[in-house]
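Shown here: the complex without one of its protein chains, the others still in place.
The block that comes next holds subunit A.
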Amino acid sequence: MLEHIELFFKSIFIDNMVFATFLGMCSYLAVSKKVTTAVGLGAAVIFVLAVTVPLNWLLDQYLLQDGALAWLGPEYADYNLSFLSFILFIATIATMVQLVEIVVEKFSPALYNSLGIFLPLIAVNCAILGGSLFMQSREIPTLGLAFNYGLASGIGWFLAILAIAAIREKIRYSNVPPPLRGLGITFIITGLMAIGFMSFGGMLTGGGSEDNVTDAAVAKEEEKKEPAEEELEENAVSFNQAINK
C-alpha cells in the first residue's frame, strides 16, 4: 500500500512529465490557451496513459523482455524481443487514441473541434510513449503499480496543463513585449513553473529504508539515458508533425 501511495505522489509531483522530464511539450504548449480545452485534453491524456501503461506492461512482461517468452516453452526462453518495444508500444497507444477520439467525437463534438488535430496527435505525444518507456526502464514490478504509474503521470500532466492554461488566461491582459507574445512567454512561464515544482525534487529520498530504492533509481537513471535520446527524437518528430499540420 505504502509503495502505491509513494509512487502516486512521486509520479505526480516529483517526476512530473512536464516539469521534470519536459515531455509532451507540443500539445502542452499548443492546447493551453483556454482552461476548458486544456481540461479536455488533460483528461484524454490521463485516460490514455492509465490504459496504455498497464497494457504495455503486459506486452513487456510476456512478449518483449529478455526471456519473456519462456511461458511458450523452454526453447523460447532466451529470446529477447525488446527491440520491438517502440513499435508495439506505439501500436497500443495509437489504438487507444483512436478509441478516445471516437468517444470524444460522439459525446462532446465541441471539445472535439476545439482540440482539433491535437487529439489524434496524442498518439505521438512523447509523454504517452515516455510513460510506457519509463515503465519499462524503471522495471515497475506489478500490473497494479503500472496502472498507478500511468494514472499518476497522467494526473501530473493534467495539473501542468491546467495550471499553465489558467496562467495564460490571466496574462492575456499583461503587457508582454511583442516579440515574446505567444510561444515565447509560454516557454518562460513553463520554466518558472518548473522552478515552483522543484520544491518536491529530492523529496521522500531521505527515508531510512528507501536508501536502496534511491540507489537503484540512480542506477536506472543511467540506464535510462539511451531511451531518453529516443524520446527526444520522438519529441522532435511529433513537434514537426504538429507544425506541418
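Simple rule for what comes next: a residue touches a chain if its C-beta (ideal position, glycine included) is under 8 Å from a C-beta of that chain, and two chains touch if they have at least 3 such contacts; residues count from 1.
As a working rule, contacts and distances are computed from a predicted model.
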Exercise for review: Report the protein name recorded by UniProt for the chain absent from the figure; options are "Na(+)-translocating NADH-quinone reductase subunit B", "tRNA threonylcarbamoyladenosine biosynthesis protein TsaE", "3-isopropylmalate dehydratase" or "Potassium-transporting ATPase KdpC subunit".
Suggested key: "Na(+)-translocating NADH-quinone reductase subunit B"
Check your understanding: Pick from A:Ala20, A:Ala94, A:Leu143 or A:Ile189: which residue touches the chain that isn't shown?
Key -> A:Ile189
Practice item. For subunit A, enumerate the residues touching the unshown chain of the complex. Key: 35, 162-163, 166-167, 169-171, 173-177, 180, 185, 188-189, 191-193, 195-204, 206-208
